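Missing here is one protein chain; the remaining ones are kept as they sit in the complex.
Let's turn to chain A:
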Amino acid sequence: MVAELDQLLLDPTRLAIVSLLTAAEWAEFGFVRDSVGLSDSALSKQVTTLSKNEYVEVRKGYVNKRPRTWLNLTGPGRSALSAHIAALQAIAEKAKADGASHSRG
């Protein structure tokens, strides 16, 4: 069960970023920054780590001559998050089951 936990996603900030992106086809850098409550540089650092591990894809472009950055979760990133969530659920459910058996005993 523990083997399924993803080392990279144990960090709460990275988990928050990936959780946002898992529900999105794409999201603007600014949207992720505001939602997670990070500064531009802090988010940039986390995104670099995630993209180096091929969890997140970064695309840059221009809209009305203004630069924009969009982020999206890659296939491996999506799989890693699914496995990580399953492992977290297993931990939470095991604790619940242990608690129930203790209260019965």
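One rule holds for everything that comes next: a residue touches a chain if its C-beta (ideal position, glycine included) is under 8 Å from a C-beta of that chain, and two chains touch if they have at least 3 such contacts; residues count from 1.
Operating definition for what follows: contacts and distances are computed from a predicted model.
Student: The chain dropped from view, which UniProt name applies: "Isoquinoline 1-oxidoreductase, beta subunit", "Multicomponent Na+:H+ antiporter subunit F", "L-arabinose transport system permease protein AraQ" or "Transmembrane protein"?
Tutor: Of the names offered in "Isoquinoline 1-oxidoreductase, beta subunit", "Multicomponent Na+:H+ antiporter subunit F", "L-arabinose transport system permease protein AraQ" or "Transmembrane protein", the absent chain's UniProt record gives "Transmembrane protein".
Student: Of the residues in chain A, which ones touch the absent chain?
Tutor: Residues 2, 5, 7, 10, 12, 15-16, 19-20, 22-28, 30-31, 35, 59, 61, 63-64, 68, 70, 73, 78, 81, 85, 88-89, 91-92, 94-96 of chain A touch the chain absent from view.
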